[in-house]
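Apart from one protein chain that is not included, each protein chain of the complex appears where it belongs.
And now, chain A:
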């Protein structure tokens, strides 16, 4: 690809890492979509109708694959030279700046995994106390507020749902 028309579409260097990340997402989604398309192909056609249970998923994944392939090609055309190197550096920075997001998801994963074992009140108490104390400024007031809220939304909410709405949150084993 050469000439002015080709160079026009290229992105500025600062936008390149984001576009590389999107390109990776297009390729990953394309692979998943292709796999599901093959899976839908294997679903037998019904005798009772023109389309079987696999036809609509095949239509959806077929269109999705076309869109993803188009997007990936467009991305490749727009990437400037050195984009992959810039991406490697930017990815590390991105992860570092979003450390709190990682903490939130890690806490959420642990919370959801332990809730069926220890029950809603205890799991929630621990989740709220740990996450709020991690995020809050380290002052006595903030920590006190965190603990009060943790108690309120763990044992308090459990009581409210059980007594008022007749919905029983997980009790643990």
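In this section, contacts are C-beta pairs under 8 Å (C-beta built on N, C-alpha and C of every residue); 3 or more make two chains touch, one makes a residue touch a chain; residues count from 1.
Please note the rule applied: contacts and distances are computed from a predicted model.
The unshown chain of the complex is recorded in UniProt as "Membrane protein", chosen from "Dynein regulation protein LC7", "Transport permease protein", "Succinate dehydrogenase" or "Membrane protein". On the side of chain A, the interface with the absent chain consists of residues 8, 18, 21-22, 25-26, 29, 33, 36, 39-40, 43, 46, 48-51, 53-57, 59-61, 63-64, 67-68, 70-71, 74, 97-101, 104-105, 108-109, 111-112, 115-116, 120, 124, 127-128, 131-132, 135-137, 142, 145-146, 149, 153-154, 157, 161, 165-170, using the contact rule stated above.
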